[in-house]
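Dropping the structure in here first, questions after.
Now for chain A:
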Amino acid sequence: MSNEDNKAYIEVKNLKKYFKVGRHATLKAVDDVSFTIKKGETLGLVGESGCGKTTCGRTIMGLYEATSGQVLYDGVDLHSIKGEERRKFARKAQIIFQDPYASLDPRMTVGNIISEGMDIHNIGTKEERQKKVYELLEMVGLNREHASRFPHEFSGGQRQRIGIARALAIDPEFIVCDEPISALDVSIQAQVVNLLIKLQRELGLTYLFIAHDLSMVKHISDRVGVMYLGHLVELAPSEELYANPLHPYTKALMSAIPLPDPNVSKAKKRIILEGDVPSPINPKPGCRFASRCKYAKKECSEVNPELKEVKPGHFAACHLL
Partner candidate 1 sequence: MTRLLEVKNLKVSYNTYAGKVQSVRGVSFHLNAGETLAIVGESGCGKTVTSKAILGLIQTPPGEISKDSEILLEGKDLLKLPEKEMRNVRGSDISMIFQDPMTSLNPTMTIGKQIAETIVNHRGLDKALAYQEAIKMLKLVNIPNAEARAKQYPHEFSGGMRQRAMIAIALACNPKILLADEPTTALDVTIQAQIMDLIKDLQDKFQTAVVLVTHDLGVVADVADRIQVMYSGLIVERGTVDEIFYNAQHPYTWALLQSVPRLDTKNKAKLYSLNGTPPDLLKPPVGCPFAARCEYAMNICKEAMPEATKMSDSHEVSCWLKHPNAPKVKNPIGGSDDE
Partner candidate 2 sequence: GCGSSSDGASEQALNLVGYDFKSLDPNKVSDSDSFTSLENIYECLTKEVLKDGKETTELAGAEKIEKSSDGLTYTIHLRKDAKWSDGKPVKASEYEYSWKRLTNPSTGADYMTLLDELNVKGVSEVMAAAEAKKSGAEVDKLVDQIGVQAKDDNTLVVTLAKPTPYFEKALSFRVLAPVREDKVKEQGDAFGADPAKMVYNGPFTVSEYAKGSKIVYKKNDTYWDAKNIKLEKATGHIITETTTLVKMFEGGELDITSAAKDDLSRLKEKAKNGEFQHISGPDAGAYFNYYNVTRGVLKNAKVRKAMSLALDRQQFLDVVYKRCIPSYGLVPDGVNCGSKIYRKEVPQTLKTSVDEAKKLMTEGLKEEGITDPSKVSIDFLLGEQSSITKGIGDYIQKTFEETFGIKIKQDFTADAQTYYKRRTEKDFDMCGGGWTADYNDVSSYFTIFTTGNGNNSGNYSNKEFDSIVKEASAETDENKRIELYKKAEDILINQDPAVMPTYYSDVNTFAKNYVKGYQIPKFGGSYDLSGVSIQGK
């Protein structure tokens, strides 16, 4: 674990990422999001599908240019550096992709996939790279022979582990895990999550863990942020958030978590949300959740609520609080 526990390692300030999807249409995928991640910490990010989690993660990685706002790594703004410098930055932060099938180039061997980052950054000699590839393969629970194979010969879980090996190859300090488990089935999900936790313990990595499986997020994260339509609506330590959700959306979410226990599950009272998720294209002003919130007041559909610290360490964005 890191020794400077309280200093923010990554600072996201008023990050916005809009996509232009037509002449007059702007899709506000991430709209004014701010948070920090400490070194060695795991921040979970949950929310409805399409609410902007992936976009947020990729913008933090610098894979998308931010529309506005800052992403500070140790105080350096990622979006202000360009060209070669920026490419070098790739060594600090890496990403594990959502889809283990799409994120591996089908025409490259696993060895090449894993060593690509080292090739790009000219790390080590050929033999050293080879050695590192073998080490990584073993670290993620595969074996050496697998280096000369092609991705299509692997199962989803194995592929996801190749993706993890690729991210680890250039010794990053920070990894964005973009739903690394949602494409896998339960027994393999557990394998991957166990691995991530082990690596964090051993290497002191920092994670941004994106998922919509709330139980899994709770399991792995120190703190959890809840997103809704591009906004961060709640942010709190995981135990606190699950025990005591404040935002109406978070509440609904928590109540809807299906529990693998028929007695509990059938007895449980769910908050059923009315209506559909509005479109993120040209969203109306005001709280994004207002249209589905049964407590919504007039104010909610006019003014966008700020994310405020309601309790120590527990932030929420709602006019009702």
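Candidate selection criterion: all candidates are chains of the complex that A comes from, given by their letters.
Everything below uses one rule, namely that a contact is a pair of C-beta atoms (placed from the backbone, for glycine too) under 8 Å apart; a residue touches a chain by one contact, two chains touch by 3 or more; residues count from 1.
Please read these numbers as outputs of a predicted model, since none were measured by experiment.
Touch, as defined above, links chain A to just one of 1 or 2 in this complex, and that is 1. Here chain A touches candidate 1 in the complex through residues 47-50, 155-158, 184-191, 193-194, 197, 212, 214-216, 218-222, 238-239, 242, 252-253, 256-266, 270, 272-273, 275-277, 279, going by the rule given at the top.
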